[in-house]
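Inspection log for the structure reproduced underneath, given as structure tokens.
Here the complex is missing a single protein chain, while all its other protein chains stay put.
Presenting chain A:
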Amino acid sequence: MSDALSHAALPGVVISFLIFQEKDFFLLIIGATISALLGAFLIMLIKSTTRITSDTAMGLILAVFFGGGIVLLTVVNRNSNGNQAGLDSFIYGQAASMIWSDVVITTILAATVILIILIGFKEWKLLLFDPNFAKGLNLSIKGMNTVYLIILVLTIVIGIQAVGVILMSALLIIPPVSARYWTHSFRKMMWLSGLFGGMAGTIGTTISALGSGWPTGPFIVMISGLIFLLSLFFGAKKGIVVEYLIFRNKKNEVLKLMPPAQIVREGKR
């Protein structure tokens, strides 16, 4: 879902620019939010009214919205008034060109998202694990899904500024997947994935600042990927190395418990 929604944000950014002829960060992310929410709404609509599965619906919306965004971007570039430069950086991100007001807006949005998660932490967990049971406890599944979509879109528009619409989904997906290798607890997994995301952001930005003209977003995503690789192999709960060590220890244990090999064997050797 995050992949489709981050791509679906692009046309909103461009349309917002076309209307206001301004590269104001706040206006642009409002455009992005509306467009991503529209994408989410269309995905739900397709899913509930046709026989198309959600995977297909997401692929459809992703491609159409992103294609539309690119077309609009070309239009903007044609009617160039010298002001649009940097608009296409929404595709790849522009973390290096963020200014103070961008940081403030991003922080406020992020704090809102975190607050909403904290308010209903166990309810969110239940919704993700067993929605039918959640319904039995009188939780409004529709309402919670709507709020979930809204905070997902908020998270996406925050990240778009940093890494762009294409790589944003990587930032949403990779840290939690990496965290899953270290813990079996939902709460710890949340903290860890936040930590991993933050680490990737910090290290990636620092590296890109070392060279001139090195792109920030891609570096962040690369570091994120590196953290995933480390987790995959060395993760304390499901990591490949750990699993292998457990397997080997068990094997030795079992071998030790086995009776010594038979001296007399029947049949031919």
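Miscellaneous remarks
Basically, a residue touches a chain if its C-beta (ideal position, glycine included) is under 8 Å from a C-beta of that chain, and two chains touch if they have at least 3 such contacts; residues count from 1.
Operating definition for what follows: contacts and distances are computed from a predicted model.
The complex includes a chain that is not drawn, and of the options "K+/H+ antiporter subunit F", "NitT/TauT family transport system permease protein", "Carbon monoxide dehydrogenase small subunit" or "Metal ABC transporter ATP-binding protein" the UniProt name matching it is "Metal ABC transporter ATP-binding protein". For the chain missing from the display, the contacting residue among A:45, A:75, A:104 or A:119 is A:119, taking the whole complex into account. Considering the whole complex, the residue from A:2, A:33 or A:183 that touches the absent chain is A:183. Residues touching the missing chain, restricted to chain A, are 118-123, 125-126, 128-130, 132-133, 135-138, 180, 183-186, 189, 237 (touch as defined at the top).
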